[in-house]
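The other protein chains are all here in position, but one chain of the complex has been omitted.
First chain written, first letter: the chains are A and B, and each begins at residue 1.
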Amino acid sequence: MAQTTVSPPGSGADIPPPEEQSIGSRVMSYIFDIRFLGVLGQIAFILLLLVGAQRIFSNFGSNVDKLGRAQFICRDGRFAYRCAYDFMDNEAGFDIDDTALDYVNTDSFWWALTNGIVNTFRVGLLALVATTFLGTTMGIARMSDNWLVSRLSLAYIEIIRNTPILVQLLLIYFSVILALPDIKEAVQPFNLPIFLSNRGLIMAWPQFMSSASIWIAFLVLGVIQFQVMWMFLSRREEKTGQESSKFTWGLAGFLIIAAIGWIVSTAVAENEGLLIPNSSRIDEVEDFEKLMLARAGINHLSELAELPQEELDAVTLNVCVLRESSSEANFVNRLASEGIPFKISRNGSPAKAMAKYRDGSCEMFAAPKSVLAAEIATLETPTDHLIVPVKERPLVWSIPRFEKFNIIGGLLLTPEYFALFLGLTIFYAGGLAEVVRAGILSVSKGQTEAARALGLSEGQRLNLIVLPQALRVIIPPLISTYLSLMKDTSLGVAVAFQEVYLVSQTLMNQSGRALQIMIVLMIIYLSISIFFSAILNWYNDRVVIVER
Amino acid sequence: MTAIMDGPEATKVSDVIVCRDVHKWYGDFEALKGVNLTVEAGEVVVILGPSGSGKSTFIRCMNRLEEHQEGRIIIDGIELTHDVRNISEIRREVGMVFQQFNLFPHLTVMDNITLAPINVRKWSRDRAEELAMKWLTRVGIPEQADKYPGQLSGGQQQRVAIARALTMQPKILLFDEPTSALDPEMISEVLDVMRDLAKAGYTIVAVTHEMGFAREVAQRIIFMDGGQIVEINSPDDFFNNPTHERTKLFLSQILNH
Partner (left out) sequence: MASISTTTNKPPVQKRGTFSKRFNATYFLQDNITGSRGQLIWVIILTILTLGVLVQQLGNAPSRAWIIFGIWAVGVIGTVVGELFTLHIGATRWLKENMFNNVTNVLVTLLLALLLGIVCSGLWRWGVVNATFSPELTHPDVRTFDGASWGVLWGARKLLLTGLLGPEHNSRVIGWTLTILALWLMSFIGTRDSTRETTAGTFIRRVANTGWILSPFISYIFLAGLDYEAPFVDFRTLIVGTAIVTAIMGILWFFKVIQLNPVSTAAWVLAWPLSYLLWRTIAYVSFNAEIFSPIDPDKWGGLLLTVIFAIFVNILSFPIGILLALGRRADVQGIPWWLLWPVAILLTAWGLYTSTFGNCIGTPSFLCENVNLWATSRNGIERVISLWPLLIPLATWSFLRSFNGNFLQAFSVLFIEIIRGVPLITLLFMAIIMAPFFLPEDSQGLSNFWAVIVGYTIFTSSYMAELVRGGLQAIPNGQYEAADALGINTLQKYRFIILPQALRILIPPLAGAVIGTFKSSSLVALVGMIDLVGSTKAIIANSQWLGLRTELYVFMFVLYFLVSSVVSWYSRRLEDQSGLGVR
C-alpha cells in the first residue's frame, strides 16, 4: 500500500498559520471548550448535591444525636457507633408461626431475620416456578383455536392485569382461603390426599429417610448413565445412520439404576429403630400383628372393625415420635399398611418423648437408632428395654390423616403462605402470559415456512427454530418478572405471612432501631435484585443476536 | 503526484475546507489514517471508495458528527475544535444530506425546513417560510409543503432533505450517499437537483456510488481506501487512466457489472 498512498504534503508550510489570537479569545475558547463545560457542569452538580446532602444530614446528625444515643449502646452499656448492631444478639421475643428452620421466640434477632429471609425465598421461589407454568399455559391458551379457551384466558389476563395485586391477595386470603370449610370438613378434591381448609392446604409429601443418600447417589449415577447412553447412541447414529430412540433407552437405563438403588438402600438401611420394653415380647416389627391379635383376642386383624370402640381404644398402640421427623412417616405408613390401629403422640424433643415413655403414656418410641441409643441410657434399667430395628425406604410418603379434630402428617401450607403463593402466582402469570404470547408471535411466519421448506418435522421445527427464537424475546422480560415477583413477596405483610419485610418491621417495633434494620433490609433486597440483574446481563451477553 | 494534488497553494483564502492529517480511531480501529484535503469555494468534490474505506467517516468529521482525534479541520476559516461556539458556527454554515433522509417524521415538510432557520438563524417565520417555499419550488415539490414526511416517496423525501439543508443558506453542502436508500426510478430526480446545485456554484462534497454523476459533475474525484486518500484526480483521468493499482481494481470491479 505504501506506494498507493499520497505522501503527506511535506513540511508544515501548507498548514494554515494559526490565527493571531489575543489572550482573551484564547481563554474564551478554553472556557467554551465542550469538555470543560461538561466537567464544570458535573462539578456544579456534585456541589449542589453536597449542599443538599449537607442540609439534610446536618438535621439527621443532630436528630440522631438527640434521640439516637440509645441506638448505639453496646452490650456492656457503653456508647459507641460501632455497636449499632449489638442489639441483634438480643432475644427476639416474638413468634414466627411458619418457619422452615428451628425457631423459638428466645432466639436472637439475627436468627429471626434469617428465618424471614428463608420464608421470603420459600414462597418466592415456589411462586416463581408456578408462575412460569401458569403463565406459559395461559399465554398459549390465549392463542388457542378454541374460542372458549382463548376468550377465557383473555378475560383472565385482562382482569388480572387491570386490578391491584393487593386487592387480589386480600380477596384470595380473606374471601377464599379463610372462607374454606373448617378442618373437620376439609375439602378433598378427587379423593386425592390433599385437604383444603381454612387452616391451609395439607397434602401428601415425600420425606427423605437417612438412607436416601445412597439412593440419591444411584440417581446421580442414573443421570450420568443417561448422558453417556445419549452420547453413545448419537455417535452410533452419526456413524451408521441407524436411528434409535435415545430417550427411551436412556430412560430405561435410568429407571433400572434407580430401582437397583432403591433395593440396595432399603436393604442396607438400618438407621431407624423402635424403643420398647422387653416385656412386650416383640423382637421385630412383624410381631405387631401377633401382639395385636393376642391383645384383642381375635384371630384375624379384619375382625378389629367389629370391636366396640372402647375395646378398640384399649388395644390401640400408643406410639411416641418426634414432631416432623421422617421416622414418624416411616413407622406410621408401616402400621397403616398392616391395618394395625395406632395413636401417635408427637413430641418436640427426645427428652419429652422419653418422659412419656417412662410414665407409660406411650408404649413405644419410634426414632432414628442413634437418638434411641443415647436416650436408652437415661432409663433406670436400660436392660429392660430394647431397640428393635425398623425397616425403612429411602423415601416415604407422609400422608395426612385425620386424628380427633385435626389432620396430622403431610405437608402443611399455612393459609398465609398459601394465599401469598397463590396471589403472586396468579398476578404474575397474567403478565407472563402476555410475554409468552408476544414471544411466540415474534417468530415471523417466514421462519415457520422456511423450516417446512427444509423438511423439518413439526417437533424439530418447534425445538430448533421457533423456541430458540421465541426464548430470546421471552427470557429478558421473564427475568424482570421474576425480580418483581421476588420483591412483591413483601406483600406478605398484607396477609401476615412472616417473610423478611414483616419480620423486619416486627424487629423495628421490638428493638426501636429503625435505621439499622432498614439498612439491612435494603441490602437484602438489593442483593436479590443484583442477582437477577446479573443473570439477565449474563444472558443478554451470551445470547444477543447480532443484528444491524 | 499530479497537478491536482494539494500543494502549498492550499492556503488560499478561497479554500473553504482545509483538512490536514486527520486521524480518527474507533477504539483500536483507525478509521482515518491522516487524510489531507483542500476544497475551494464553488468546487464539487466526489469521494469514491469501497465500503468501509472511511469516506463517510471523513465527511461526517467535517461537521463534527464524528470527532477527529488528530489533525486539523478548518471550515470557512473556522477551526473545528472543542469550542462549542466554533462547532455551532460551522454547523450553521455546512448543510448535510443523509442517506436515510433523516426528516423529522412528526413535523410537516414546511416545519421540517423552517425549524432550524427560525431557531438557529433567528429568522421570522414568514421569512423562513418564504425561503423554504422557494427551495421547495426549486427541488420541484412545492405542493407537498403541508404533508408529513411519511406521506412522501423516498425521492421526494430526499429532495425535502436537500431543501431543508439549503434553506439554512449554507456555504458548503455535504452529501452522504444521498441516493443509496432510493429505489432506482427515484435516483434521477435527486441527482437532477444535485446537478442543478453544482451548476449554481455551491461548494459540494459528496460521497456517492453514482459514477455517472461523479464523472459529469465533479471537478475532482477523491478515491479512498483503508482510511486513506489513495488518489485525487480529475474525473476524466480518474476513469480513463487511473494512477493507482487499487483504483484500477476498484473501477474494474464496479464497471464490469
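In the analysis below, contacts are C-beta pairs under 8 Å (C-beta built on N, C-alpha and C of every residue); 3 or more make two chains touch, one makes a residue touch a chain.
In this text the structure is predicted, and so the values were computed from the model without any measurement.
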Candidate in contact with the missing chain, chosen from A:I34, A:A204, A:L379 or A:I535: A:I34
Selected from A:I31, A:V51 or A:A80 as touching the chain missing from the view: A:A80
Given A:L148, A:A305 or A:A377, the one touching the chain that is not displayed: A:L148
Footprint left on chain A by the chain that the document does not show: 34-36, 38-39, 41-43, 45-46, 49, 56-57, 59-60, 62-64, 66, 78-82, 137, 140-141, 143-150, 152, 158-159, 162-168, 170-171, 174-175, 179, 190, 440, 452, 458, 462, 466, 487-488, 490-491, 493-494, 501, 505, 508, 514-515, 518, 521-522, 525-526, 528-530, 533
Those residues of chain B which, in the complete complex, touch the missing chain: 63-65, 88, 91-92, 94-96, 98, 100-106, 108, 115-116, 119-120, 122, 147-151, 164-165, 168
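The rule we apply is simple: only the chains that are shown with their structure count from here on.
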Approximate Å spacing (C-alpha centroids) for the pair chain A, chain B: 62
List of chain B residues in touch with chain A within their complex: 1, 5-8, 10-11, 18, 20-21, 34, 36, 72, 74, 81-87, 225-226, 228-232, 244-246
In the complex, chain A residues that touch chain B: 1, 4-6, 8-9, 13-16, 29, 32-37
